[in-house]
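One protein chain is absent from this view; the other protein chains keep their places.
Let's look at chain A:
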Amino acid sequence: MTTVTSPPSRPRNKGRLFDWKLPVGIAVVGALLVLSLFTGVYDVFGAEDGGEMFAITRIPRTIALVLAGAAMAMSGLVMQLLTQNRFVEPTTTGTTEWAGLGLLTVMILVPGASITTRMFGAVLAAFIGTMVFFLFLRRVTLRSSLIVPIVGIMLGAVVSAVSTFIALQTDMLQNLGVWFAGSFTSVLRGQYELLWIVALVAIAVFVIADRFTVAGLGQEISTNVGLNYNRIILLGTTLIAIATGVVTVVVGNLPFLGLIVPNVVSMLRGDDLRSNLPWVCLLGIGIVTVCDLIGRTIIMPFEVPVSLILGVVGAAVFVLLLLRQRRRG
């Protein structure tokens, strides 16, 4: 080898994670969460049972914001790596719609099913749907980056139409509407605890982060460095399905979150997955919390579903990303 020895101060691959920005980010998101704890019509300080109401609604709601925000943002990131496409996430690939269909199917087949059973249905359907999408992508060699989300959104529309049809036939249309409008309103103690499962998913993503990054370089590079590409795809799909399925059952549809967050982080920090993950989580939590706060205060004392706010914000960012991509050529 060459005799050039690098000076000891030469920057390495690690060390970018713990700089001053991360604590600042954590502080900002923390402040938002505190704000979320104390936002609401019920006077948790004045009323006699204020403390109890606080524990029943505000704390669960805030925990749910953290878990759902982080999970959907990470699912989007993993999905973007596995498809090598910046425009996919669970709501632009039909994964969420499949989860909804699974949920509906369980509701019809097992009337009065527990939330755990419903979750299994949603996760299973989300997994099948995502696999269908990935297999389709493999067959289609022409991977224009814009065709991929278009196909996904089409697929999602078809699945969603099937769900609507079934719901019409079984008189469950209203329930369907409520589930799909993602909202943290109904997150109460005793009903949201399943969301902790996505915390496990988040930990798994942290552990496998490097493999996902390698998979993001494509099948050939992955094989070259000895990574079992198909196994990683399967693993990633499983994690995405679990996160999306659980969030869909407990909260509902959170559109565009998985799309905006990884793209913004990537634009600002590049794509070193391991050091980006905390940021992806933070930004996911931050955005979903802000949108939820807006939803809770905009027509007080009533609430607007968070999915509505997210949809508006997300669509705007999506268009911006498209324009930026076009400029870059």
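Just so it is clear, a residue touches a chain if its C-beta (ideal position, glycine included) is under 8 Å from a C-beta of that chain, and two chains touch if they have at least 3 such contacts; residues count from 1.
In this text, contacts and distances are computed from a predicted model.
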Complex member absent from the view - protein name from UniProt, among "ATP-binding cassette domain-containing protein", "Cysteine desulfurase", "Glutamyl-tRNA(Gln) amidotransferase subunit A" or "Carrier domain-containing protein": "ATP-binding cassette domain-containing protein"
Hidden-chain contact residue, picked from the options A:T39, A:T105, A:T213 or A:T238: A:T213
Listed residues A:L227, A:V264 or A:I294, member touching the removed chain: A:L227
Residue numbers in chain A that touch the chain omitted from display: 1-2, 4, 6, 10-14, 80-81, 84-86, 145, 209-211, 213-214, 216-221, 223-228, 266, 270-272, 274
